[in-house]
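Removed: one protein chain of the complex. Kept in place: all other protein chains.
Each chain carries a letter (A, B and C) given by its place in the written order, and its residues are counted from 1.
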Amino acid sequence: DAPLVFIAGPCVIEGRAFALETASRLAEIFAGLGVGWIYKSSFDKANRSSADSFRGVGLAEGLDILAEVRDRVGVPVLTDVHEKEQVADVARVVDMLQTPAFLCRQTDFIQCVAGAGKPVNIKKGQFLSPWDMRNVLAKAVATGNDQIALCERGASFGYGNLVVDMRGLPIMAATGHPVVFDATHSVQLPGAQGNASGGQREFVPALARAAVATGVAAVFMETHPSPDEAPCDGPNMVPFSELAPLVKQLQSIDRVIKMGS
Amino acid sequence: DAPLVFIAGPCVIEGRAFALETASRLAEIFAGLGVGWIYKSSFDKANRSSADSFRGVGLAEGLDILAEVRDRVGVPVLTDVHEKEQVADVARVVDMLQTPAFLCRQTDFIQCVAGAGKPVNIKKGQFLSPWDMRNVLAKAVATGNDQIALCERGASFGYGNLVVDMRGLPIMAATGHPVVFDATHSVQLPGAQGNASGGQREFVPALARAAVATGVAAVFMETHPSPDEAPCDGPNMVPFSELAPLVKQLQSIDRVIKMGS
Amino acid sequence: DAPLVFIAGPCVIEGRAFALETASRLAEIFAGLGVGWIYKSSFDKANRSSADSFRGVGLAEGLDILAEVRDRVGVPVLTDVHEKEQVADVARVVDMLQTPAFLCRQTDFIQCVAGAGKPVNIKKGQFLSPWDMRNVLAKAVATGNDQIALCERGASFGYGNLVVDMRGLPIMAATGHPVVFDATHSVQLPGAQGNASGGQREFVPALARAAVATGVAAVFMETHPSPDEAPCDGPNMVPFSELAPLVKQLQSIDRVIKMGS
Partner (left out) sequence: DAPLVFIAGPCVIEGRAFALETASRLAEIFAGLGVGWIYKSSFDKANRSSADSFRGVGLAEGLDILAEVRDRVGVPVLTDVHEKEQVADVARVVDMLQTPAFLCRQTDFIQCVAGAGKPVNIKKGQFLSPWDMRNVLAKAVATGNDQIALCERGASFGYGNLVVDMRGLPIMAATGHPVVFDATHSVQLPGAQGNASGGQREFVPALARAAVATGVAAVFMETHPSPDEAPCDGPNMVPFSELAPLVKQLQSIDRVIKMGS
């Protein structure tokens, strides 16, 4: 029962200076609390609600920026991939790969990502039961890669809404693999803004505390210096200014669960 | 932010000696942990899946037993009512009344129960959103009774299953009224046994910890010396033997949330 | 496979003249199409979202009006009951009783209503699976009354929304009892107006056609001369002016299903 770690960062790479600066500030916050963390940011948003939405800086520049973040800030980095042909390039740069929830059932894709040999965070589809992740996991470990984490990000609950079934966390943990709780996508309201998803940032702390209280390996949390000005996922990202007290509280709960005090 | 309290006891009054003995044992457990609690047990199960299921000792004997539990064990008692004509008798004996989830929208019934002047625990219907409890609450307080608690016990999630949306707890707490989390009915599987509901006792600790981590006033938990031999709700009740460590853990989480350590 | 019949009328009895006039107009419409029907109207709305909502003329006057409708218009009448003490009085007047969806699991209530000996339309709870209605049905027929119909009115689908699972209609029909499709409550949006339910009148025709195409015994449909001025359920009632073409279309589909042409 290792202490809780975090996967955190802005939804999308908004530029080189932005990435370096946000990573530095997050590094200070997490170092101040003595918490392990991984920097997360996307080079491409491949499944936005609308084709007109901002997508990102692209693969080549994105990877170059992430490499620089890793080297200069000294933090491991994670990004998500969307297609098989991206995997080799991304795996050369990042410390952990992530697969999108909608793609969790694409056998070739999951096996291609797992086959790259780096740790992988597999997001559970909004349409999948927690126990069905065993089949997804089996596909991934069949490639010989055992460093696979399973990530909860909410399940479809009627239209335009997600619900987190906290039973899913221990169910997935029973596989023996680390379970990650994605606290910020779990509060998305899919399609709620017509041509973009809405979000309920105000529920991130309650859901994150709840998930940590069930006992998880990591919390995934998108965070931004000014979420309301972010080009994507603004409604559900946590402002930097609110991060430290929340992380501290989650640490305390994690200690109660894993160390009994 | 008062410390967490518990509403606990066997689902149904199985007899006088049984009620006195279970209340005494629970009193020891809770006293040992320094936790406030209320004894809960039902005199009638009025909405069982099947008409052939065990229903209980009935109103007169049930109230007599609850009064004796209260006097001899020295613990406040709670029971649920199902019809307006029961309310006056029950309110004379118990310290807190409870209304069933299926009946949360029956205006006359809710106002009759609230009108008795005792504190009331109103269970949220499995078909209701957390914000719709404001209307239910308004009906209750319109009687002049402000001691109304709101209780989460899971929402319909497809067939034969409930899900606890942890966002509902802070949403209901925003009314200013105490929020109770019913940890054992939330793991019921409605109708799962054909002519009775099933349950997933193994998820009670995870859900209770999660709910307490969001910040609640009380946890409701049905508990039994030998759940597998209980005449009702066996699959979801917590064995007495597992109660103390769980309550202790919930206390610790509650302290983190309410006192910061 | 008897031809499709209708249960139709305004949600609530708005007054004596109103009831007589609406029943007469509906009688003309249904007679013109050669379709059997029952007049439905409520004397009390006992489970409105808010305690401030209009409730109706009450039991005594309501029954008196329904008796007059029956005698003067020559149509069988149906109304819903909410409490055991109403049953005997109501059963003396109406041709068919109806029980509310929220109350489908109250054993004593269901048995009291069925025990009155008149045909009963039992609405399925929004929280119940279609196969769980077997248990409800068993409670009712245990009273010796075999004239029990089962009624679909939508299932909880996330918050503030209902979905009709058309599989439920043949599942309930497999009991051998008549299945009624409630086309207007199935399009309610529970709680959507804050202190009242909303509705999507525009989907009544599509859902009614779909249900009839699966093969049902009856369609329940609330209808009103001017739904937008109705004191309750306006958003989901069908205007009188749109009734005849819809009923005719449903008749045609019913003939294809039951007679092959």
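Note that in this section a contact is a pair of C-beta atoms (placed from the backbone, for glycine too) under 8 Å apart; a residue touches a chain by one contact, two chains touch by 3 or more.
From a predicted model like this one, the values you see are computed outputs, not experimental measurements.
**Q** Write out, one label after another, the shown chains that touch the chain missing from the document.
**A** A, B, C
**Q** Check each of B:Y159, B:F181, B:F203 or B:F240 against the chain that is not shown and name the one that touches it.
**A** Checking each option in B:Y159, B:F181, B:F203 or B:F240, the one touching the absent chain turns out to be B:Y159.
**Q** Touching the left-out chain: which of A:S41, A:T99 or A:Q126?
**A** Of the listed residues, the one touching the omitted chain is A:Q126.
**Q** On subunit C, what residues meet the omitted chain?
**A** On the side of subunit C, residues 155, 157, 163-167, 169-170, 187, 200, 203, 206-207, 209-215, 249, 252-253, 256-257, 260-261 touch the unshown chain.
**Q** Can you name the residues of subunit A that touch the chain not displayed here?
**A** Residues of subunit A in contact with the hidden chain: 46-51, 55, 82-84, 102-103, 105-108, 111, 125-129, 131-132, 135, 138-139, 142, 155-156, 159-160, 190-191, 195.
**Q** Which subunit B residues touch the hidden chain?
**A** Residues 157-161, 163 of subunit B touch the chain absent from view.
Here is the rule we go by: only the chains that are shown with their structure count from here on.
**Q** Taking the mean of the C-alpha atoms as each chain's centre, how many Å separate subunit A from subunit C?
**A** 48
**Q** How big is the gap, in whole Å, between where the Cα atoms of subunit A centre and where those of subunit B centre?
**A** 36
**Q** For subunit B, jot down the residues that touch at least 2 other chains.
**A** Counting only residues that touch two or more other chains, subunit B contributes 155.
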